[in-house]
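Read through the structure below, which is laid out as structure tokens, and then see the notes.
One protein chain is absent from this view; the other protein chains keep their places.
Take a look at chain A:
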Amino acid sequence: MSNPENLGYTTDHEWVDLGDPAAATVGVTKYAADALGDVVYVQLPEVGATLTTGEACGEIESTKSVSDLFAPADGVVVEINEAVVDTPELVNTDPFGDGWLFRVRVRVDGEPELLDAAAYAEHTKEG
């Protein structure tokens, strides 16, 4: 499976797109989506919520299991993907695209430490 080169990754199987300086976009990886199975419910943080790196900020629920979403960076949520709330299977069908979850304005000194695509691929191989 190919993890896009332009994204950063967490060991919790989330991806972060830091390409837009206004706000980072966050989602879960294809590896995570495949492991979860059919996603049936996504609970996202509220717009305006303050996130602390590593803390649970939402839930992603499949037929079989529930997983926490973890904040990949310190910052404030500026937008959530309403489409994925209405159509959770977008996480399965397009995890790196239309299945994005929320956008967060990263705190100035809160630039997260992320894995690059190669390091993340190595991480999932071990897992």
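We adopt the following convention: a residue touches a chain if its C-beta (ideal position, glycine included) is under 8 Å from a C-beta of that chain, and two chains touch if they have at least 3 such contacts; residues count from 1.
Throughout what follows, contacts and distances are computed from a predicted model.
If you look up the hidden chain in UniProt, what protein name do you find among "GerAB/ArcD/ProY family transporter", "Aminomethyltransferase", "Succinate dehydrogenase hydrophobic membrane anchor subunit" or "Sarcosine oxidase subunit gamma"?
"Aminomethyltransferase"
Of A:47, A:66, A:83 or A:119, which residue touches the hidden chain?
A:66
At which residues does chain A meet the chain that is not included here?
Within chain A, the residues that touch the unshown chain are 34, 37-38, 40-41, 43, 59, 61, 63-64, 66, 92.
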